[in-house]
Each structure stands twice: as C-alpha cells, then as structure tokens.
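A short worksheet on the structure shown next.
This view holds just a subset of the chains, kept in their places.
Per-chain numbering from 1; labels A, B and C assigned in written order.
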Amino acid sequence: MRMVDVGSKDKTERVAVATGRVRMSTVALAKIRAGKVEKGDVLAAARLAGIMAAKKTPDLIPLCHPIGLSGVEVEARPVARGVELKATVKTVDRTGVEMEALAAVSAAALTVYDMLKSTDRGMVIEAVQLEHKSGGRSGVWARAHSSAKKMRGAS
Amino acid sequence: MRMVDVGSKDKTERVAVATGRVRMSTVALAKIRAGKVEKGDVLAAARLAGIMAAKKTPDLIPLCHPIGLSGVEVEARPVARGVELKATVKTVDRTGVEMEALAAVSAAALTVYDMLKSTDRGMVIEAVQLEHKSGGRSGVWARAHSSAKKMRGAS
Amino acid sequence: MRMVDVGSKDKTERVAVATGRVRMSTVALAKIRAGKVEKGDVLAAARLAGIMAAKKTPDLIPLCHPIGLSGVEVEARPVARGVELKATVKTVDRTGVEMEALAAVSAAALTVYDMLKSTDRGMVIEAVQLEHKSGGRSGVWARAHSSAKKMRGAS
C-alpha cells in the first residue's frame, strides 16, 4: 500500500470540477426554496461544508497526497428534483485535485441530507462525478455528457 | 444555525444502514477482481476509509452531533458494473447514526475512485442512500425498494 | 500535566453561554449589513465555524475533556460598532462546556475577521467571555454585568 511518489512531477496549475446532486421529495425541495428549513440555511451550510471537506481530503482518503489548495468554490442550488452541487478546486502542485473536488461535492451533499433528513429520509445522493480536469502530465479530461445537464433537461 | 438540542432524548440503541456504489468501466472492475490495482488492495482500503469516516462525521457535517459509536462495519464488494458499498453503524446515544452510515459509504466510494482514477476517470458514485434505521423516537424506517438490488438485478 | 479525572462526577445537564465581539470600521460593518462581502455570507459562515469549533474544542485546548455535545447554537449579528457573537452549548456529561462555548465564539470571531480582513486589517476581537453556566457541582455562575450590553448601550 503506498501513496505514490510524485516528487519528480512538475508543480503546475491544476483544476478539477466535480458535480453531484441530492434527489429529494417535492416537500423537502419546497422547504429549501422557501428558506423554511428548521436547522438553518441549507445551501450556505452545504457550500461551507464542501469547502472545508476539500481541505480535509487527505485525511479522508487514505492514499491522497496532502497538498496546498490555491482556490475552492462550491455551488449549491435547487434544481427540478433536488439540489445540484458543483465544486471547482485549484492548486499549483505536483498532483491533481480531482479527489478534493469529489470530496467537496460529497460533503456538501451529505450536509443537504443532514439538514433535511427529518423531512425526507429517502433522499438519494447521485451522480457524484468528475466533469473536467486540467493540468499535469495527463492533461485535460472532460466528461462526454454531463449528467447534471440531463437532470436539468429532465425537469 | 444550530445543532438541535437532543439533551432530553433517551439514550437508546440506534442502528443505521446505508449503501452506495461506484459504477466503473469493465477494465477498472477487472483490475479490482484480479487484485491488479497498482496502489494496493482497493476493497480493504475502502472499508477502512469508510470506518474512519464514520468517526469523522461530526467534523465533516456542520450540524451533526459528536457522539460515541458502539460499532461500525463497512462492506465493499465487486458487483456487475462496479463496487457496491454498505455501512452499518450502531450507537447507544440520543441521536441517530444515519449521517455516520452515509458518510462511511461516501468515503469508501471516494477511496475506490481514488485508487482507480488513473484507469477510469469517468467512474460515477451513485445511489448513496439510507436503507434502514432503527431506534429513537422516530422508530424504524426502511427504504421501500433497494436500488442496490436493482443494480444487481440489471447485471 | 493532566486532564483531571472527572469519572466520579455525575452526568448532569450542563449549559454554558459565552459572548464576544469583533469591533470594526464603519466601512467593514456597512459591507456586512449590505451583504456585499466578496467572500460570501459573513454571518452564516461565522455561525457554522462557531458550531464546528465547539466540536473541535478538545482538539484545540490541551486539557479539555472529549465529551458529547447535545446542542450548540451560535448567533452572529451586526451591532453598533461591529459584530456580536453568542454561543450556547449544552451537554449531559460529567464536565462543563464553558470551553466549548468560548471556543465557538472565538472561531466565529476569527471567521468574521477572515472574511473582512481585506477591508479592515485593524479589527479587534474583544470581550470573549463566559456569560452564564449551569449544571454540575459548582452550580450556576453568571457574569455580573454583561459587557455585550455595554457595547449595545454605547451605540
């Protein structure tokens, strides 16, 4: 078991974008839209939890390198059948930030679940996936069809 | 914003079971089945990451109560189109452990992704959901149809 | 050096309330009131940071006991010359939660500073203090004159 040696890689700017969503009942979604969730502002909490989780990634995922992050942005917004999450993470380092972006989306989604679970325990976290990454030896990678778009299209 | 007061609730045994899966390419799945993943034993790492994440849940999810956990088990196994994850968390406390079970599944799924991402960046974490919970005032809750079964059925 | 043994104390409900404030320039305060802070919603971030810090208290303060918390609420609101912070922490355990309440106020205050520091580096965190505590052998303690009131009175 090993955290692979990246010491010989160049420090370059690397960016990763991940998305995901929490599918929920109409009632739960209406509470978010109306700002009527008892525990507080769901979307603000989700965004902050996502940003903080990006920073905790090496602590959560055993073989992830601890690196500095130069920027993190997490978006959370209500869509047709739930809440859509998007994280953009940047670094100038020897390894990519795909895991940081995916961890940010996961934590933001879990936070949405937590704040609404008394209303809807059946919520499902789905389509947590990398959308785009750039930088490093493997260069640019982009998902062929964004499922996030599909969800919006289906609404 | 507040972590709701559970001080007046009884300490009772509470159990939560959550599941999720990582959908991946045939090539990535074959590497797991053959034990040929360069970074090491994917399923062992996912299980441990899941258990450790259950313990970090209050640190990840802003309004989650910090509580003692009496037991955590995480299963990870290859299925038809990917890896299926299941976490069972128990406590004897004043609040449930749904979030701990969901966080364990999420971290285990992220770990699977991390260890295979050089093979398949398109993997998708999906169907992260509560299956069952018991204990506390709200009693037993069970999901009507397990999507995990659907995935196996589809294979 | 030791974390004192509280094993023989009773588990009782204990509550602590702490306050503090961040004194800032008129310009910085106006930005908060207008919701024009570039980094995002200052007061929401401060509340969440406070709640999360309450949970991290035993990790921050060397001799603090790790205990479960049954409830945490953090308030942050603009007052005459800055932002006033108030944390209420509850537990049902063998030791009090004064440190958790003070840590919550401190982290919330630091978060306010962080989000506004590009506008006003001269902000001062002041009057971080216990207002009230109840429960346990030492019973109720209450501050004679709340400096928080004095600040409001001065406005």
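Basically, contacts are C-beta pairs under 8 Å (C-beta built on N, C-alpha and C of every residue); 3 or more make two chains touch, one makes a residue touch a chain.
Fair warning: this is a prediction, and the values are worked out from it, not measured in the lab.
Total copies of the shared sequence across the full complex, per this structure file: 6, with 3 shown.
The rule we apply is simple: only the chains that are shown with their structure count from here on.
The chain closest to the protein's centre is A, with centres computed as averages of CA atoms.
Averaged Cα coordinates give chain A a centre that lies 17 Å from the centre of chain B. Chain centres here are Cα means. That of chain A falls 29 Å from that of chain C.
Taking each chain's centre as the average of its CA atoms, chain B and chain C sit 33 Å apart. Multi-chain contact residues of chain C, defined as those touching 2 or more other chains: 44, 47-48, 52.
Within the complex formed with chain B, the chain C residues making contact are 13, 44, 47-48, 51-52, 55-56, 68-74, 90-92.
Residues of chain C touching chain A in their complex: 40-41, 44-45, 47-49, 52. Taken together, the chain A residues at the contact with chain B in this complex read 1-2, 4, 20, 38-41, 45, 48-49, 52-53, 56, 59-64, 98-99, 102-103, 106-107, 109-111, 113-115, 117-118, 121-130, 133, 138, 141, 143-144, 147.
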